[in-house]
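Yeah, one chain of the complex is gone here, protein chain that is, but the others are all in their spots.
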């Protein structure tokens, strides 16, 4: 085990996969000479050069398309979006091309590509730069969607995503890049896509959290434990699609209560999907309605006090747990 | 009352609003000289000329942006996407610009614009041309989302959408353009956005359906009535956002059972959101888990038999109702 | 007098696949007069002018034809004839309800696919738009597999999952069959990027229509291709219309090849009714690309005989206009040159027509007799394992 930040864990995963497979290359804005806008690719251009780490013009649709074509022709591109907000410009290549190519071609052309970058809010960057887009992509068949919340998950899942033969939407969180965690040693450490992780064991209530809300959920759980001696379990799906609903359902069958915490806007969110699937599979086990905590249904404001009011928080999660536990 | 097709009802709404307000203009691919790829704008170019009905190049992002700017400057553009699949190329202008402008500008610049066109499947047009995108847009604050299922609703809602001071995503269905229905006479007939409609009264089970699945739900209800003497209520939200959850919840409180039928893919769908909100508001009234019928979670295949197997159908809805009613 | 000779031959039914008993070939119920001045695009590029330029090239062309391998020439002509007859058959069976969804035919543009693709070598890639039947067959996908796909059968080129717009063959280097206007320009750029990345001297031919040029991805892709020397040959098939909209109603300039200058890229205008001209321009572009990866934009101008798709009534152009362009039918022009070059006789032509006719009939029979896909296919090929 080595302690490192999520940023460094991602960087290590990229580096190891660049070494392991020469068909892997990184392309995106400022990923090379600049070391990445958020330094996730730090040092990689110096080490691997122009061929493997490529600075692209600001043409999201174009370089996403380039990645899709390169993947079709056998390479394994890792396409960085400086932030996922900008991927909306590239969504046609992701949704209409990458996601459908394998099916459309009758199983002839799979697209081994990873689209990655920071998702969600980032300290007062306002409405055009603060969106969490997991629901936007998870609705479309043909895409896998991953959202790590710890350094170990970040490294293990990114390596699996790069080795996966399908398009993977890999969603990071800028405000979490600096968070530290223990990461197992060795190039062989990977975490399979589609497997949830119980981040905290508990018996009285389940919180399903992902990315941004996982640290909040863990804090909330501690607080609830102290204040009310109620034991909260925190489940992190880690992969949104395919979703490990079984682990979530088993937790709910044990606790009979569920809170879902997410950074995205609420309407037709991944949280709504999890709620539906839990109800479908554990309806009779639910002792209270499932409660969802999301970012408010308004564009993200700039002012710090408004931004904080818009986002999910430990307080909001605690309140939700109290509600479903009738505390 | 006059009987007309959904196509003609939409055409009448456009024509009346073009007459009523000279700031209204229509822009899109083939909307003018060609009378519209699906003939929704038939005759309008001949009647109103080049200024009011404009054929655009095939540049979805560009003409959507042009519409947003024109709306910012006080016009009321009606932007047609030949099909919504192509709007994905324009989604940055819709999501990052139209939806956020009013908020970002502190309430100075509202965007009175309607984006419209056919959504969903259209008889074997395959995966890149068969997507239902309501969840894709409804997740973002600042957009209203409308999905009519009858000629009267189509006309009344489109007129309200054009008069609305905000961006409206107006989703039609190509296979439904030819469906006939009674439409109230007169230019003043409108239907407010955000109000659901009970398309069939019933007491034992509620089906919430929209667009493509409304006629299917009504047939299913008849069939269930005949076969099992079970009375099914069919609620059509008509507007997805803002969602009239109250009407849906009241129906469920009466029937205690809910099936949601939708043409979109299931994951993080509008159906999931409706299920969540119903659970939140009527948890104790549900006698069975909510059942959702969606298009399968795979890209749309071309072969007719596979396409039919992929889509929701009367049979699938009947089966779902039987399941929630334990028949 | 070769010209009159040509005209006489033009009336010899047996050797003429092009014009069907003199009537203009289209599925359109086009109005006899121009519906709107806007849609009269003859001024943009005059057919007579094109023919005049063609006549200037003619001598040297005959000479180069004589130098070419006779079997290659035979195959080129055969593929043009096969493409023409296959598409005619599609129109016929589409009307019988055998084909669903959209169906975009290639009639009138055969010289572009044949002239350019037959200049490729092993390892080169090709991709195009939804108007893909002929490119697919020139790439080597059998008429059977294409027709069965149109029928939505399990034996189709992509197992009935794609239909008319989505033909693919990894084995044959045919990368589709894409339905989003302009989408394949980005994908093709990436395919060529991979060819260079792997250190090969292979190239990618990326076909798209003139209306796709207005899409942002054209601009984004050409900039990257020139910036990084990506061996992609961008072939704009200018068939004068994007659906019902003539180029001049959708684009602010007439000369698409000129857009290459905005990227510092090589660009060339090519007569798309002259298969030899297409071949030679493509060879020049291929040479640049194999050399150091330099991309090229080729504007190859032809004409779309049929409506945009089988459901296009085509009220936006006149029968005069269609006829005018059909005077320079690419198959007729090529046959005339071959005859003049004394490479083939009318009998050779008849044999090729017979062979193509048989291939098309066999394709229909195969498609008709094939089974529909099994329902279990619905959920396969979503993810690669």
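Residue numbering begins at 1 within each chain, and the chains themselves are lettered A, B and C in the order written.
One rule holds in what follows: a contact is a pair of C-beta atoms (placed from the backbone, for glycine too) under 8 Å apart; a residue touches a chain by one contact, two chains touch by 3 or more.
Because the structure is predicted, anything quoted here is derived from the model rather than measured.
Visitor: Taking the complete complex into account, which shown chains does the hidden chain touch?
Guide: Touched by the chain not displayed, across the whole complex: A, B, C.
Visitor: Write down which of C:215, C:246 or C:282 is the residue touching the left-out chain.
Guide: Only one of C:215, C:246 or C:282 touches the chain omitted from view, namely C:215.
Visitor: Would you mind spotting which of B:64, B:78, B:230 or B:259 touches the chain that isn't drawn?
Guide: Looking across B:64, B:78, B:230 or B:259, the contact with the absent chain belongs to B:64.
Visitor: Of the residues B:5, B:41, B:83 or B:96, I need the one that contacts the missing chain.
Guide: B:96
Visitor: Given the contact definition stated above, which residue among C:157, C:184 or C:223 touches the chain not shown here?
Guide: C:223
Visitor: Going by the touch rule given at the top, which residues of subunit A touch the chain that is not shown?
Guide: With respect to the unshown chain, the touching residues of subunit A are 29-30, 33-34, 37, 55-59, 61-62, 85-86, 89, 122-129, 296-299, 301-306, 309-310.
Visitor: State which residues belonging to subunit C touch the missing partner chain.
Guide: Residues touching the hidden chain, for subunit C, are 214-220, 222-223, 226-227, 250-253, 258-259, 261-265.
Visitor: Going by the touch rule given at the top, which residues of subunit B touch the chain that is not shown?
Guide: Touching the chain left out of view, subunit B contributes residues 25, 51, 56-57, 59, 61-75, 77, 92-93, 96-97, 101-110, 112, 141-142, 144, 165-166.
Note that only the chains that are shown with their structure count from here on.
Visitor: Pick the chain whose C-alpha centre of mass, unweighted, sits closest to the average of all protein C-alpha coordinates shown.
Guide: Here the chain at the core of the arrangement is B.
Visitor: Between subunit B and subunit C, what is the separation of their C-alpha centroids in Å?
Guide: 38
Visitor: So what's the Cα centroid distance for subunit A and subunit B, whole Å?
Guide: 30
Visitor: Can you list every residue of subunit A that touches 2 or more other chains, as numbers and ranges?
Guide: 61, 92, 96, 103-104, 141-142
Visitor: Hunt down the residues of subunit C that sit against at least two other chains at once, touch-wise.
Guide: Residue numbers touching two or more other chains: 160-162, 166, 178-180, 216, 382.
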